[in-house]
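Apart from one protein chain that is not included, each protein chain of the complex appears where it belongs.
First chain written, first letter: the chains are A and B, and each begins at residue 1.
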Amino acid sequence: MFISNTEKEKQEMLEAIGVKSIEDLFKDIDKSLLADNINLPAALTEGELTAEIKKKAALNKGLVNFAGAGIYEHFIPAAVNAISSRGEFLTAYTPYQAEASQGTLQAIYEYQSCICALFDMDVSNASHYDGATALAEACGAAARIKNKNKILLSSALNPEYKQVLDTYFKAGEALKFEKAPLKDGTIDQAALKELLASGGYAAFVLSNPNFYGCLEEAQAISDIVHGAGALLIAQVNPISLGVLQTPGSYGADFAVAEGQCLGNAMNFGGPTLGIFTCKKEYVRYVPGRICGMAKDAAGKRAFVLTLQAREQHIRRERASSNICSNQALCALNAAIYLTLMGPLGMREVAEANIENAHILKDMLCSEGKYKLKFDKPFFNEFVLECPIPAAKIIKAAAKKGFLAGYDLGRVDKNLNNCLLICATETKTRKELEDFASFMRGI
Amino acid sequence: MYEQEKCKFAKTHEWAFVEGDTATVGISDHAQHEISDIVFVELPQKGAQVKAGERCCVIESVKSASDIFSPVSGEVTEVNEAVTADPSLVNREPHGAGWLFKVKMSDAKEADALLTFEDYKATL
Partner (left out) sequence: MNNYPHNLLSIEKSSALRRGVQIRKAGKRAGEYLDGKFLRSKPPLLPSMSEFDTVRHFTNLSRLNFCLDTHFYPLGSCTMKYNPKAYDVLSGLDGFSSLHPYCPEDCAQGTLSLIYGLEEQLKQITGLAAFTLQPAAGAHGEFTGALIARAYHKDRKDFDRSEIIIPDTAHGTNPATAAMAGCKVVNVKSAHDGRVDLEELKKVLNPKTALVMLTIPNTVGLFEKDIKEISRLTHEAGALLYMDGANLNALIGLVKPADMGVDIMHINLHKTIATPHGGGGPGAGAVGVCGRLADFLPVPRVIYDGKKYKLESKSKKSIGKVKSFYGNISVLIRAYCYLRQFDGETLKEIARGAVLSANYVRVKLAKYFPAYFDEVCMHECVLTIDKGVLPNAKTLDVAKMLLDMGFHAPTIYFPLIVPEAIMVEPTETENKQTLDKFISAMTSIFLEAGTNPDVLHEAPKNCPVKRIDEVSAAREPNLRW
């Protein structure tokens, strides 16, 4: 399959090379290494493959989704995929040959600009792997800037992110992570102040909205963090920034996010989009590719990858990150999504999220069977305290066609009866009512 | 300002201009030419201790990042912020406004061991 030359052409090529058989080209390989036992099943034609894969897709069971916890279901306008699936974007390589890659490069520049505008930050890179790895890079950068190896984390940081941070820095023993406690679901500011006063922390990682969906008093926290001489790293939800206060506005030094929600399907958790932004004074600490606007020899506007001497292909072992391939196509999806939405659309989608989540919360909490675990303002996600274990509810709900949420007992035994529930703009009033009615019936 | 003939050179292309116990450090004209258009200079921090022969800053062009090794040991007493703001100074005046940093030397003999301009030229 997909090998273009005919036997006759192969023969002509062998003759041109001056060898008798194809084996002559592999003479460097010790005979004992040649494999003859690769055991793959019979090859499929495209038609057969299509049938097999469709069958597999049908084995997945679609549920009316009320789970978030890091990956969110949002409406994706058809134009997003129609554009990004064009071969000119999909099958291009990294734009190292700038003159032949102006489309990809300008799209990256527009992505960076849209992200900076949405976040109110100065600089964005061209993308990172996901929110968790972008956070790891920000922690590493903060440690280098402050020349300190301790980072304080919000206790309401997504546990997947914490796991990734632990993995990233365990082997090198380069960074130590400690947790700042919560009070009723959000950062305990007095405790934070006390911890930071002990000094030694390069940065504090704020999650806002936090893993439990609660909004943090970001400005007050920022003042505490900066007052103690540490840097503020904010991990945020990009959709929420259509209306919520921005990391730039409360003075975050670095802001990172999972950008899947911006025009990328959930796909069982990937491909994801790591958003990495910072203040301009930290631009040299940005990992990975950055696109800049420049001029060509004729003085015409042009785009090019820039500040490359930070990167692995030039700095090698001195580079702060080894990233090469990133999530370019996901970033393109985000750029198209943000262009289609515009400032007005972003406000409207964020408000629809707030409204749906609040309506659902009211429906669920009206009878006293369920109650809001943390009485704090929230965006599109909240923690519901249930009379029975969350895992049981999720199991029962799946049978009725609902994904009831995320079982917080997975990460905290004290929260066994707690469900993290999300309602985005995708949910209709009827879906909210049906789900609430199911929950009442349990 | 720091005429080549009055400077001492390291094999790694840095020069030191000694006045009393202070050495002003920069890179040679040959080095700036080899690196070509300099786009960024990462200087050591004021107050940092540097050691002769050890890397203490980085000079970047579009396609390279070159380590700069201090020719002498001691404490960095001054850094040239002008080259941070305008890195092309290092290209234009490597022995003048494009100097990098000043070191209060802990061992003045180290400078004596460096190459004279004539000897350095012979190594190129």
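By our rule, contacts are C-beta pairs under 8 Å (C-beta built on N, C-alpha and C of every residue); 3 or more make two chains touch, one makes a residue touch a chain.
The shown structure was predicted, so the numbers you read here are calculated from the model rather than taken from an experiment.
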One chain isn't displayed here. Which of the visible ones does it touch?
A, B
For the chain left out of this view, which of A:L153, A:V205 or A:V349 touches it?
A:V349
Sole touch to the unshown chain from A:E110, A:D253 or A:E381: residue A:E110
Positions on subunit B where the hidden chain makes contact
37, 39-40, 60, 62-63, 87-88
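FYI, only the chains that are shown with their structure count from here on.
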CA centroids of subunit A and subunit B: separation to the nearest Å works out as 43
For subunit B, which residues count as touching subunit A in their complex?
39-40, 42, 58, 60-65, 67
Note which residues of subunit A are touching subunit B in the complex, please.
284, 307-309, 314-315, 318
